[in-house]
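Every protein chain except one is present and positioned as in the full complex.
Chain nomenclature is as follows: A and B, assigned in order of appearance, with residue numbering initiated at 1 for each chain independently.
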Amino acid sequence: MTGEQFVFLAVSGLTIVAGILVVTLRNLFHAALAMMLSFLGVAGIYITLGAGFLAAAQLLIYIGAISILIIFAIMLTRRMMQAQDTPFNSQAGAGLLTAVLSFILLVFVITRLWRNEIFDSPPEVPTAIMNQIVVQLGADFVSPDAYVIPFIVASMLLLAALIGAVYVAWPQVEDEA
Amino acid sequence: MQIDPIELLVRALDLTILAYLREQFAEQPTALLIVNIVIVLTLATVPLLMVFVVGWTERKVLARMQDRIGPNRVGGRYGVLQMVADVVKMMTKEVIIPAGADRWAYLSAPVLAVMTSVLLFAVLPLAPAVIGVDLNVAVFYVLAISSVSVVAILLAGWGSNNKYALLGAFRSVAQLVSYEVPMILSILVPILLARSMSTIGLVEAQNIPFIVFVPVAALIFFVSSLAETGRSPFDLLEAESEIVAGFHTEYTGMYFGLFMAGEYIAIMFMCALFSTAFLGGYRFFGLEELTTTIMGYPFFVGNLIGAAALFIKSAIIFFVFMWLRGTLPRFRIDQLLNFNWKFMVPLSLVLLFTVAVLDKLIFVWFPDISDGGRALIHLASNFLIAAATIEILRRRIQRQRRALEPAVVAEATPDLEHAHAH
Partner (left out) sequence: MIPLSWYLIVAALLFCIGGYGVFARRNAVAILMGVELMLNAVNINLVAFWRYSVLLNPNPNMPFFTITSGWAWAIFVLTVAAAEAAVGLALIISVYRRRNSVIAEELDLLKN
């Protein structure tokens, strides 16, 4: 086993084990912490893929923002957390079956049906190209030949989400009566 | 691999030892790994040791500002070993885990707090070749790592099973998450001017320090870095009179010490980042490029000058930090959040937009403008923005005062009439 493979197995093991904890832990706060660990593992996977910028973005957005938001929500709705007898609903068994079956199907597709020699090892990419990608990404986001429309749509989505979240969570006087 | 001991010594003296060792062992993966681990450990230990110096300095300077003497027993007249004594005391104290605490969260929080602070130093350049790793997205890395430090506070607040700790954690997170926004927006301004996100790129672009280009951005960054590190007047994180000691109320011994160390390391890094982004970092009138020869080996004496320049610049910023702590009273939490969202964020957005458009226009209109001219144009636009801001604030306050006036007059008049009647 080479060093690369070891690192890959370590970070993906972290991701998977933490992911399993997220969906099984009874204590929601612990589940959210496990989710952070899982996100950290995904950031590690990005680094093994040579996408350091995305790893940093993962830290900033997923761990620094989304996880914090989720933990806040857990704390704000805390009284309900402790009264809960079981974390799973009545369709947990069927859900497990679906998840396992779809995983088997996906693995079958990945390893048997869909296979190509060129994907057996990552291509050697010159460092110059790798260093250029962040710059290129910035240019592509605002280039009409590339992603300017998705970029604008994404920013509209964020603005809509911002306004929508404030509106939905705004305390309404008539409800409290 | 042969290593010449004299060359190693020379490299150690001019601080290029990290790059030198990496170069020497580049061919041997195992040795390179060990060398890298040693480099990482060194880089992580130096800031931790610096905490002793910084902590002592702050106590001495604050004491002088408050007309006290400060530490004066341990280690001679000036109490230089006071922090060592404090650490020994903390180490020997019992670590108490409160009943009902969330053990894992409680114990991992201080470790995470120190970790996120120490990790920042990986991208701090002391000189062109003296840097942990020259990432091309270094500033982004800094923002990512420092956003993780919020997690440590939440862990501590939740894990302590104490309502003051939880309230403190809520406050701190609200403060840190809010002030991250103006910090990111204002650090984007030097990035725009330098056309580079790497810390070395930032420094190399500053033939004239960026504080001359964009003093308003520097001010916004300074204020939000005060808030990000929880320094006075934004020290709501541990407002003793309101919430005991905030999120670390329950911590004792060295676990409390780790929080303090993490805080000081973050402060040191913020000062250094301010120097790097706005004051020209390790640059000092070209002296940072001096080289001489010692025993046949090139000796980059400029590296030492560069490191000293960065240190002095950071020390000046740190002095301002201490000065503010000794001078200003604390904000209330609602004032703090209003100040951020209604003042800092809009101002930094306007500033970022202006600088982006203006810098582009400058290069369209005057393709071969000198740095000085560019600085002047940016400075003028900054003054305009500052003047407009002050004018808007003045009108706003005038309006508020006018709204209050009838009440004030009504209150004051009977008194006067009363006085006249007598």
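Side notes on the structure shown:
Here is the rule we use: a residue touches a chain if its C-beta (ideal position, glycine included) is under 8 Å from a C-beta of that chain, and two chains touch if they have at least 3 such contacts.
This is a predicted model, so every value here is computed, not measured.
Within the full complex, the chain left out of the display contacts the shown chains A.
Although one chain is not displayed, its contacts with subunit A can still be listed: residues 2, 4-5, 8, 12, 15-16, 19-20, 22-23, 28, 31-32, 35, 38-39, 42, 45-46, 48-51, 53-54, 57-58, 61-62, 65-66, 69-70, 72-74, 76-77, 80-81, 84, 86-89, 91-92, 94-96, 98-100, 102-103, 106-107, 110-111, 115, 118-123, 125, 129, 132-133, 136-137, 140-141, 145-147, 150, 154, 157-158, 160-162, 164-166, 168-169, 171, 175.
One rule holds for everything that comes next: only the chains that are shown with their structure count from here on.
With centres taken as mean Cα positions, subunit B sits 30 Å from subunit A.
Taken in their complex, subunit B has these residues touching subunit A: 29, 102, 104-105, 135-137, 140-141, 143-145, 147-148, 150-151, 154-155, 158, 166, 170, 173, 177, 180, 197. Those residues of subunit A lying in contact with subunit B across their complex are 3, 29-30, 33, 36, 52-53, 56-57, 59-60, 63-65, 67-68, 71-72, 75, 131, 134.
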